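As structure tokens, the structure follows; a few thoughts come after it.
A single protein chain has been omitted from the complex, and every remaining protein chain is retained in its original position.
Coming up: chain A.
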Amino acid sequence: MPPRQRGRECVAELLDGHPSGTPTTVLIVHPDPRDRAAIRAELVASGRLRVVGVTGDRDEAVALAGRLRPTVSLLDDRVRAPGTDLVEALARWSLVIVLTDATERDAVVTLLQAPVQGCLVYGHIEPPDLVRAVNAVASGLGWLSPSAAAAVTWAMRASTPRPAHPGRGSSHLDLP
């Protein structure tokens, strides 16, 4: 078996949280205490993930991220930081997965302009997804729920040749 093939089997194992050296640490940033507890329980149950911080407060989230340097931060996008960009702040210290209600294609594509590695959309999250998303992102890859994947594949199709200015075509390239 060629080495690349073996590498990919490792990815599949990684997603399920098989042994991979140092444990992955996670910060949970979510406004609802019960959901926070549920997410924590699910991650902990995987046996390979360590939840190092849990908060619903944006300032505390940034402080915790800076202090604990979690591998991955799970951020519910209802936790907002007016004036500052919470995603940017968290992304300085960890890899960010955003949890959202957004299903509109434009909203999801806009959300992914921020430095996030994954997007889990409520209503499309099946039991193993949370853990697999964290493991995928921790191993340097990404994770998108089906509706988010639909949004980005749509954006990719629309991006031939240039997406952001649909009405404008490529006329701005004609500038002398």
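What we mean here is this: a residue touches a chain if its C-beta (ideal position, glycine included) is under 8 Å from a C-beta of that chain, and two chains touch if they have at least 3 such contacts; residues count from 1.
Methods note: contacts and distances are computed from a predicted model.
Per the UniProt record, the absent chain's protein name among "ABC transport system permease protein", "Lipoprotein", "DNA-binding response regulator" or "Dihydrolipoyl dehydrogenase" is "DNA-binding response regulator".
Per the touch definition above, the residue from A:Leu27, A:Leu90 or A:Leu144 contacting the chain not shown is A:Leu144. When the omitted chain is restored, the residue from A:Leu43, A:Ala89 or A:Ala136 that touches it is A:Ala136. Touching the omitted chain from chain A are residues 4-5, 8-9, 11-12, 15-16, 109, 112-113, 115-118, 124, 126, 136, 139-144, 146-157, 159-160, 162-165, 172, 175-176.
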